[in-house]
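The structure under discussion is supplied below as structure tokens; questions concerning it will follow.
Only one protein chain is missing from this complex, and each of the others stays in its spot.
In this document, chain identifiers A, B and C correspond to the written order of the chains, with residue numbering beginning at 1 in each.
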Amino acid sequence: MTTEHKAPYRVIGTRPLRPDGADKVTGKAQFGADIRLSGMLYGRIKRSPHAHARIKRVDVSRAAALPGVHAVVTAADLPGAEDRVAELGEGSVNMRELSGNVLAHDKVLYRGHAIAAVAAVDAHVAGQAVDLIEVEYELLPPVLDARDAMRPEAPLLDKNRRTRSMAGPADGPSNVAAHYQFISGDPEEGFAEADVVVEREFATRMVHQGYIEPHAATASWSSDGQLTVWTCTQGAFAVRDQCVAILDIPVSKIRVIPTEIGGGFGGKTIVYLEPVAALLAKRTGRPVKLQMDRSEVFEATGPTSGVNARVRMGATREGRIVAADVELIYEAGAYPGSPVMAACMTALAPYEIANTKVDGYDVVVNKPKVAAYRAPGAPAAAFAVEQVVDELAEKLDIDPLRFRLANTSREGTRGPGGRPFPRIGHEECLEAALSSPHYNTPLEGPSRGRGVATGFWFNGGMRSSVTVIVNADGSVSLVEGSTDIGGSRAALAMQLAETLGVGIDDVRPSVADTDAVGYNDVTGGSRVTFATGIAVHEAGMEVRRQMTERAAAHWHVPASDITYEDGRLTCTSDAQKSATFREMALQVLRTGEPLVATGSIVGRGVGAAFSTQIADVEVDPETGKVQILRYTVVQDVGTAIHPAYVEGQMQGGAVQGIGWALNEEYCYDDQGRMANASFLDYRMPTALDVPMIDTIIVEVPNPRHPFGVRGVGEVPIVPPLAAIANAVYRATGVRQTQLPMSPRRILETTLGLS
Amino acid sequence: MHQIEYAAPGTLAAAVALLGERRGSASILAGGTDIIVQAREGRRRPALLLDVKKIPELTSIRTAADGGLIIGAAVPCARLCAHGDVARLYPALIEAAGLIGGTAIQSRASLGGNLCNASPAADSIPALMALGAVCEIAGATGTRELPAGEMCTGPGANALREDELLVALRLPPPVANSAAAFERFTPRNEMDIAVCNCAAGVTLSADGATFISGRIALGAVGPTPLLAEEASAALAGKPVTSSTIKQIAGMAAAAARPITDMRGSAAQRRHLAEVLTRRVMERAVARAKGAQA
Amino acid sequence: MSTRTQVGARINGEDTEFLCEPRQSLLEVLREGLGLTGSKEGCNNGNCGACNVIMDGSLVNSCLVLAVEAEGREIQTIEGLASGGALHPIQHAFLEGAALQCGICTPGFIMSAKALLDHEPEPTEERVRRWLAGNLCRCTGYDKIVRAVLDSSVQMRDTARSDGGRS
Partner (left out) sequence: MATVWIPSLLRPLCGGAHTIEAGGATLGAVIDDLEARFPGMRERVLDRGQIRPELAIWVDGDQADGLAAAVGEASEIQIVPAIGGG
């Protein structure tokens, strides 16, 4: 269904080989743990076995005495971080809390919370040393469920925490860190108008991004006090700025070199290891590498929230949704910062509803502090809302896609807070789903069902810088600072090639360190192809301008006489004077001033992304196992720069959502110990668990991007939870209000097994 | 991992001698897919890993005098599953052994390791039990035999003495009109631990109408894989009908003593024990009849 | 402090000697000792396949093999697949088919695919999925990976056929 060639573009819409691909298929690409430096030591972190405890004493003497151990550090080695909020581009992070999460100060707030760290000659010795660190705890009762944590008598994680909201801080201490509210129209009046009202409660569990590469960071200090950090991160500048704040050093003293990154999905946007590696490296005077093992990744990084949701929606007999009331309670983990506000703002976004009320609560519990996870907050909210929408459609006997179409948001529809949508493609997605081969093929057989759901996610703008260097042979180097997780070097190089009218093979993109390119916010929020793309376009236009001036000087004509089209400079006053970009570069760059241009932008004019998905499932009525038979992802991508990688995002997002829907969850015991911190028992889908994922790329160009780009990466994970739940309902007749829809849960709900 | 020593003796006698010297501080290394993980996580702390893959008796598949097979304890599953005689005689064993981990695990994991690791959910053990496999054990005082079903004594605990090792598993030759089948239930289709598994071996009368005998074994529903003895015994003389199978499946499930953990609930496991018993019995019967045809 | 053992193995066609402790995995020695960092550590307990290598023709998780066990063995890692700068057909198919996003799982998938196609030149989609079930990928949803393996199997058969015709 992809349009392979679009008339206005020469490079965009084609499928060239990605520039970093050869190194990745041959094992040459350097990822976080692949850094090896001369004299390097290996670090390991001591972690809390308890979910909630006061640290009474830490004795590192036995560890420090172990042969082969070079240093041991604790939170006492960290400079006291100010209690302030740092802007890190991904929402806000309280620096004192960030520091406390890196090494616990006085309390441990979740099992896995870091307490101390060791540097030793190898990982085995470091591990033995960690076992020799003695920590004395005063155990405190853990709070593991957000609803429990909200009760007035609940143990407090922080006695100084007061609920924050736009109404100002609350009086008494609470585990509720924040309350968000959005009201538009008059919800009660709206419900009075409704002929059908559906209300349900939903619950989901904490889940992890599940990137295959564990966190890894290596730090080294030069003898003149310069710190270099190699790390696999979604944002080298974010790591730099967080290290600056936590270590209290000037920005000029630290350089962060991003390695290749083995997946992030939002989970590699905040620091865990980097400041600790820096402390150990400083103490030992040698480079120190820290890397997590898989259980640490599960227990001590940032998964996404378990959620409690209540959704009430009303519609008229004619099929118009007239009112919605949504309450969302999100676990933040040990420190505030769940994505509940994003959930509030996305939950109802696909629909134009006159009367809405959405309340969101950010609640701390004794679990790891959550981090961003692909469309943070939106999937769980959509799981709830899209099932209620499905149920309304069913009660009104309207096709579920047509019901959504009848209520769709469009350009000008106002969302929470009153912001109107710009040009969006939700309607086009629904129509493409309605006319898709999948939706028009009947699903037959017992215990089978088809479900649909739709989802919305914002696009991020934020800041991006690139540098474009034109080499004397006419080739072009693109230096960018957006770390590349899924092929963005290709997508950016293609936009530059398109802007300059040169071939994709003439552009060599590379991701630079924090000293080699202007500031870039994290690779997240589906923003790189969009926002860094704008920076690339801006730099490309500057190259064109400079090249035109050079050509004018070379030909001794005014610059206004020169046109630049399809990579060719032509003199309008003398048709003999014409040269390709490369030919002109060869003429003017061997001796003249080097040609360098930059593009530095704040990404404005962000698009909005929608995806509609169709799932066919079969449920084994005896075992409760759900098999995905067929799956289609429809998505408005604005313009598909590299369609293969756009499809890849759609397919990958859908399968991550399938895992979340069916089997993934953090299993805790009542003391807050995670029982399944391994890839064996945290059941992510394997190749055998999913079918081919069909994609339908819808292109409603974003009018405010030079090539019409919308962010693509996140929205495909929004609909799957609900699409599968709706399919399971059609297969079994039972609504699934809790995730995961594991075989056990299906049996419990369909057979009453308990 | 803590410091360990490694030895790879080339003979059974040398291995047994080493075990005797080490008095319980050695662990056997066959495929390593359990012991290496356990040592790395500090769940077991052997001083010595004794690699048995250079010992011929542990790495060969031989035909026994009675026509059955003797399978070296360290033979990797991949080799077992590709073995023509095993496929012909004991398809249920391949159904089970073929599920122990993914492809890369299959290259290393062995029946002996799976049995001695004594996980309640081990996939090959119910199949070995249903097939009536016997363990050949060597130790300081000589050799002994033990029914496979008696090897596991608790979660992670086996019946071997400090100086003993499992050499091979001896499978009796299938009798006429008999067959076995195995099935497990996991939430994922691969790379998962059984929430419940079940093997059934049945022997039918020559006309296929009556059960002569049977053996039903269940895994992940108790501290060790268990033989559903009453259900197995009740089969003799019963007509080969779906109602018999249903009744026996119910009896088998009643023998289950499952717990609730993150992999499944007790109720789910009891329910699955019945479902799986029925399914494997149906398949075993079909297979026995097919063999007869 | 430790007892190091000398081990000799043939790695990517070259006789290699290294010293290691018995507690070190093959993965650790490949990566930290020999600088072959193409094999990745994703879980260190055999559940993700990112460290997969081929040992004496069999696919193994190098995190679940002790380095001392490599004595006398033939080991092939991702670094040994491309010959003289030319990509192996499986590598080419992954690149061509956009079968990687972040790329961390890619070496493991390619080694698994190679082991499969060495054994079975004409696998079905179901067979490919089952064989690759021990390799986790979190980015692609597997679609393009499975297609790449199927594509490379066709490619390799065609090449084998034309080579056969010549000889």
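Please note the rule applied: contacts are C-beta pairs under 8 Å (C-beta built on N, C-alpha and C of every residue); 3 or more make two chains touch, one makes a residue touch a chain.
What you see is a predicted model, and the numbers here were worked out from it, not measured in a lab.
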Interface partners of the hidden chain - shown chains only, full complex considered: A
Residue in contact with the excluded chain [from A:G127, A:G210, A:G461 or A:G540]: A:G461
Contact with the hidden chain (one of A:S165, A:Q546 or A:T570): A:S165
Chain A residues that touch the omitted chain in the full complex: 85, 87, 89-92, 164-168, 179-184, 209, 264-267, 269, 339, 341-342, 344-345, 357, 372-376, 416-420, 422, 457-461, 524-527, 602, 604-605, 714
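Here is the rule we go by: only the chains that are shown with their structure count from here on.
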Which of A-B and B-C has more C-beta pairs touching across its chains: B-C
Rounded Å distance, chain A centre to chain B centre (Cα mean): 44
Two or more partner chains touched - positions in chain B: 1-3, 102, 189-191
Contacts with two or more other chains, residues of chain C listed in rising order: 21, 23, 44-45, 47, 130, 132-135
In the complex with chain B, residue positions of chain C that touch it: 2-3, 5, 21-23, 25, 44-47, 49, 52, 55, 58-61, 63-66, 68-69, 112, 115-116, 130-135
Chain C-facing residues of chain A, complex: 15, 17-18, 20-22, 24-31, 33-34, 36, 67-68, 122-124, 209-214, 260-265, 291, 293-294, 485-487, 642, 644-645, 647-649, 651-656, 678-680, 684-688, 690, 692-693
Residues of chain C that touch chain A when the two form their complex: 1, 21, 23-24, 28, 31-32, 35-45, 47-48, 50, 77-79, 81-82, 87, 91-92, 94-98, 100-107, 110, 128-130, 132-147
